[in-house]
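Contents: one structure, followed by commentary.
For this view, one protein chain was removed and the others were kept in their places.
Showing subunit A:
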Amino acid sequence: MSAEAVTVRPEDFKLRSHEALHDAHLRSSFRGAMDFLIERRALQFPDLQAFERLRKMGEQVRQHALNHLPDLLETLEANLTARGVQVHWAETPEDANRIFLDIAQRHEASLMVKGKSMVSEEIELNHTMAAQDIECLETDMGEYILQLDGDRPSHIIMPAIHKTKQDVAEIFHEHINGAPLTDDVNELIGIGRQALREKFGAAKIGVSGVNFMVAETGTLVLVENEGNGRLCTTVPDVHIAITGIEKVVEKLEHVLPLYALLPKSATGQAVTTYLNIISGPRRDGEKDGPQEMHLVLLDNGRTQAYRETRYRATLQCIRCGACMNHCPVYTRVGGLSYGTTYPGPIGSIISPHLVGLESTRDLPTASSLCGACGEVCPVKIPIPDMLMKLREAGRHSVTESMTPPSQALVGQGTVRRLGEVLAWKGWRLLYSNAALYRLFAWLAPRLRWLTPPVQAGWTQSRAPLKPAPQSLRAMLAQRRRDGGG
């Protein structure tokens, strides 16, 4: 198995998206998939007023939870601990990986089976475990295909959307012992099912993500269609769940509006096959379920988003991917171009907190601000507004006046260039001083011939910028002299 995944960096967004735009195969598969998801989602919300009532409820649940986040996390920890779940805290991906490694070593585990978890991708769990000779096997069909091929997910809900059935046929034939070469999708899923069943039976540790955590009951809620999540959380002796600290809600019933929104927004399904509600490991007398259960709660920049009320709504996200499906930029450049765990509009507002604004500086600009992402968001995250705030944070160091006043983000002011700052200062000076402005207006048309014919990116597809041959003021004066109106 190729454990080494292709390295894609957010710094290369412009280059990668340029390449992606010229990849006709990728563009048509993405376009087809996104149109399909958009249409299916629309069918789930035929009544816009009912949708608005539901998402208002979803927003309220998430905002209420974030308003009480530290208290809810304490309650959650106490209730989970009382139910026999070991709760771990990790500030960084390194912290989280150390926790996984420690548990794996204590159980002498060489194989982990894993259900779909974006947070595990955020910490590069597979990669880190592989370096310690521990195989961390993806069991979601899409993720499994990508792992076999050493590729990365391009969509958070449909990770292998960029692969065709012919691609999958070749990947299975090459990597799974005795797999015949077939591009019949039913047979392919059957091959994957059989190959993975052996692993479910053999693995000592099962890893999963979490969709929602319930503080008042000490409960983890998992949403899935395939059943691999249930297998990972039930069959191995040890279950390790990992998620971000923001995923908690107060009450069990608070999960319901979020669950009513999640699959409809994600894939246009009213419900998933499984809603798996777990409140602790195997109890005395029970015959299955893990004997040991852990929850790893990851910060990794979430407290930075939380610290400022201007960015906090980012944490309302329930990871449905609707903003991506509806984004005209994402639809064209695909998820891989972003070089981040979370692509698309939501990724562009989360990633700067997770990995800093320096490497992700281009992502908040990967938007036409058309507003589609904000309109479809099931928990009403004002994504375009957040994108604007991050653009501002990229161009302004904190010492400058930002309203309201703000603490520095990691990488704050990274796009700020002295030349540009001076240019704007000069512009302000010119336009606020009449004498200087008159001098400038007299000078500019006369120095017109000095403007360069190539002006950075501007002239790639536009005529060069030049001062007009005559200023407006001079033109008006001319007309008056000529006796015009």
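Basically, contacts are C-beta pairs under 8 Å (C-beta built on N, C-alpha and C of every residue); 3 or more make two chains touch, one makes a residue touch a chain; residues count from 1.
Just so it is clear, contacts and distances are computed from a predicted model.
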item: Protein that the absent chain corresponds to, by UniProt name, given "Cytochrome c-type biogenesis protein", "Putative tricarboxylic transport membrane protein", "FecCD family ABC transporter permease" or "LUD domain-containing protein"; value: "LUD domain-containing protein"
item: Which of A:46, A:70, A:178 or A:453 contacts the chain that the document leaves out; value: A:70
item: Of A:10, A:159, A:209 or A:344, the residue in touch with the unshown chain; value: A:159
item: Hidden partner chain, touching residue among A:18, A:31 or A:193; value: A:193
item: Positions on subunit A where the hidden chain makes contact; value: 33, 36, 53-54, 57, 60-61, 63-64, 66-67, 69-70, 73-74, 88-91, 95, 98-99, 102, 139-142, 145, 158-161, 163-165, 168, 185-186, 188-190, 193, 196-198, 200-201, 216-219, 225-228, 230-231, 234-235, 245, 251-254, 256-257, 259, 267, 270-283, 285-289, 297, 299, 303, 306-309, 312
